[in-house]
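I'd like to ask you about the structure that follows.
Left out: one protein chain. Kept in place: all the others.
The block that comes next holds subunit A.
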Amino acid sequence: MNTGRIMAIFEKDLKEFTRNMMLFTTILLPIFLAFMYSRMGDGEAALPAMLVYLIVGVAFSAILCSGIMTMMAEENEKNTLRGLIQSPASMMDILIGKSLVVTLMTAASLTAAFLLMNAALEWSVASIGALLLLALFFLNVGIAVGLTVDSVATTSVYLLPIMFIFGFTPMVEIVVPEPDHFVRQITDYLPLYQNIAIHDGETVVPLLILAAWTLASFLYVTWAFRKRMSDEAK
């Protein structure tokens, strides 16, 4: 790892991100949602935590996860990744540089979204920690898929389920309104619901479940990384 090389990749990918319409427009998604929600109701009452976390889920899945996945897949598809690997940049430099770009973009988009909506949430240490775990989860999944696929077209095969299951989790309450339905019992264990539970005051159990998801995502990305590196050496 080398800071100079990470920054070189970061600068390059920041330009790529902002010049790629498909990626750049994802930034607008959470902002747009925040704008819509803030117009609903009487405009005075604070947005329910569920909607705030839906926006977080949209930002993490559509910008953080999809962004890095698409950037990796494109490098693979266009054969530019080979050029980077044949330079002094290591795979770690490349992944960190790209992660910084999508993290920055996600943070910018969420900040704008939070400013737009009346999210009178109190951010406890536990809920901030949980937010970071959730971000790591999405980043890891995005990197792992990015290391596995070789074209931008195949990313959507992974991306749609990731967005619907992990990103838009609270939507399930509209599709399946009965709280005791087995689907709802299962979705209660999905990561985003842990953040909502932590926000509502629970800590230990949801934090453990969320940590388990993040750990699983680390195992997934490590597996994908190892596999990729051994394929490189054939």
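Criterion: a contact is a pair of C-beta atoms (placed from the backbone, for glycine too) under 8 Å apart; a residue touches a chain by one contact, two chains touch by 3 or more; residues count from 1.
Here is the rule we use: contacts and distances are computed from a predicted model.
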Choose one: "Acyl-CoA dehydrogenase", "ABC transporter ATP-binding protein", "Sarcosine oxidase subunit delta family protein" or "Ribonucleoside-diphosphate reductase subunit beta". The correct choice is the protein name in UniProt for the chain not shown.
"ABC transporter ATP-binding protein"
In the whole complex, not just what's shown, which of A:A8, A:L29 or A:V176 touches the removed chain?
A:A8
So one chain is hidden, and I want to know which residue out of A:E16, A:E173 or A:D188 touches that hidden chain in the complete assembly.
A:E16
Suppose we count only contacts with the excluded chain; which residues of subunit A make the list?
4-5, 7-9, 11-12, 15-16, 19-20, 78-80, 82-84, 86-90, 232-234
